[in-house]
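Note that one protein chain of the assembly has been removed; the remaining protein chains are unaltered in position.
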């Protein structure tokens, strides 16, 4: 199993109810697998215009294979400026 | 005859040698007639990228018929900003 | 040269303009984004900006570097607020200096357009009757 940390901002934090969360995922899980899991647990994510992921401080696509210890950042639609 | 005042700026002032000048033109003279006269007396005007005219504070085309007492402004290529 | 800051205190126009000033450059463009007092006709009480700080700074630096290179500009400053802002407050400042003006306009516009697309900063608008995360929903 992979142990990862979630870090959530903006409306994503409201949806999961906290800034950080720990999660276990099967080995070889991709960000797409995480997306599916999140949508199951928190159907409100389906209402968003988009949900992107970063690992540490870089955007990653859904094909990214999660590594044990990764910090995965949930990035709902940004609205800076 | 029409009596007009010339007002010259930038390189036009250098070419005619003074900021202002008085001139007599035949009745019914247009700015085009003035242009021809200026090019005869001051051939250096032919070297400019352009020479526009204003009467008082408005640009006028060469068809403009000069009136007695007009102040005609010689506007060489502008370079503000 | 790039100056990127994510600040919890009031942004200063002059800090950005001074940073990019140079006798080698003839054109400077500053974009200043401020808090409007209404959204779709509804009075806004205040806004809160939340940022993923480390990544927001990295993304702003990367946007500034991309703009500098693409338009051959010399200096870019991007300053962005976090925290709570009131109508009229400055949310973002982007200053770009270049030898000629077109490059400065194009680079400045690229920086603000791209910042709004990909820098991890989120704003919540607070109205008399509730709060909304801007642009979160379609």
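So that you can tell them apart, the chains are marked A, B and C in the order they are listed, and the count of residues begins at 1 in each.
By our rule, a contact is a pair of C-beta atoms (placed from the backbone, for glycine too) under 8 Å apart; a residue touches a chain by one contact, two chains touch by 3 or more.
Bear in mind the structure is a predicted one, so any value in this text is a computation, not a measurement.
J.: Counting contacts across the entire complex, name the shown chains the missing chain touches.
T.: B, C
J.: Could you tell which one of C:55, C:73 or C:112 touches the chain left off the display?
T.: Looking across C:55, C:73 or C:112, the contact with the absent chain belongs to C:112.
J.: Need a quick check: the contact residues on chain C for the chain that isn't drawn.
T.: 13-14, 17, 21-38, 87-88, 99, 101, 104-105, 108-109, 112
J.: Tell me where the left-out chain touches chain B, residue by residue.
T.: Residues in contact with the chain left out: 7, 9-11, 14, 47-49, 54, 57-59, 73, 75-81.
Definition applied: only the chains that are shown with their structure count from here on.
J.: Report the inter-chain centroid distance for chain A and chain C in whole angstrom, where each centroid is the mean of the CA atoms.
T.: Distance between chain centres, rounded to whole Å: 26 Å.
J.: When the centre of a chain is set as the mean of its C-alpha atoms, what distance in Å lies between chain B and chain C?
T.: 49
J.: What is the distance in Å between the mean C-alpha positions of chain A and chain B?
T.: Between these chains, centre-to-centre, one finds 72 Å.
J.: Residues of chain B that touch two or more other chains: which are they?
T.: As it turns out, chain B has no residue touching two or more other chains.
J.: Going by the touch rule set out above, which residues of chain C reach two or more other chains?
T.: Correct list: empty.
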